[in-house]
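Note sheet for the following structure.
In this view, the complex is presented without one of its protein chains, the others remaining in place.
On to chain A.
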Amino acid sequence: MSAVLTRRRALLGIGAGTLLSACDRVQDFGPARRILDSGDAISHGLQRALIDRAALAPEYRVDQMSPVFRTNGNANPNTPAYGALAANGFADWRLAIGGLVARPLQFSLAQLRSMPQRRQITRHDCVEGWSAIGQWQGPLLGSLLKLAGVQSAARYVVFHCADQIGGAPYYESIDLIDAFHPQTIMALFLNGRPLDIGHGAPTRLRVERQLGYKQAKYVMGIEAVPSLAGIGKGKGGFWEDNVDYDWYAGI
């Protein structure tokens, strides 16, 4: 930082500003930072302890839906592999379920569409603050996991996606309580139409009690794992790894 900027900052720093910049120093100090980061696990633990684990996220009426459900994040993976899948309507796409399961499985889009579906009008909350309401439809993630037979050593479910940000593959993870929650679906339809590319075609996760960045789009593989270590940078998701968002996004 230049001397001029330092001095200007020092002048501005009189009073509250001094305290505010002290917060910058606190968050750069390892032990303090660990305390700051503990809020994630505390929120997760408190919500699991105080909220019914099967409690449903609010569902809305048709007349409460957003006129336009905006896209966010990647609007197209833009990889040759994904482009080829999209070019023939995802006929060659398969959703792979693996990891700690008794029977690794692959589902075609037609198979997923022929399974029992849940349709729900729910609210999507971006971590930045905006909300959009849309109608999602798809099979329960729990049904897919039951077909594959999740082993008892599994603790988390990881979603591997077709898109990348800055060369790093997008991925997300949730615990088994959210994975088997009755509103957690692999959405195939938004507002009655097959998911378009902007919203994550051919399928995206809907985990309705968490924020938008957990709703992984362009899901290619679902993996049951005992630990998040060794996946990406180990924090359970692209944004968690690279920008320090909380792993538990229920708050």
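Here, contacts are C-beta pairs under 8 Å (C-beta built on N, C-alpha and C of every residue); 3 or more make two chains touch, one makes a residue touch a chain; residues count from 1.
Keep this in mind: contacts and distances are computed from a predicted model.
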Choices "Ni/Fe-hydrogenase, b-type cytochrome subunit", "Oxidase", "tRNA modification GTPase MnmE" or "Carbohydrate ABC transporter substrate-binding protein, CUT1 family" - which one is the UniProt name of the chain not shown: "Ni/Fe-hydrogenase, b-type cytochrome subunit"
Can you tell me which of A:36, A:115 or A:147 touches the chain that was removed from the display? A:36
Per the definition of touch given earlier, which of A:127, A:147 or A:165 contacts the omitted chain? A:127
Positions on chain A contacted by the hidden chain, ascending: 9, 12-13, 16-17, 19-21, 23-24, 27, 35-40, 42-43, 46-47, 50-52, 55-58, 60, 64-68, 70, 123, 125-133, 208-211, 239, 243-246, 249-251
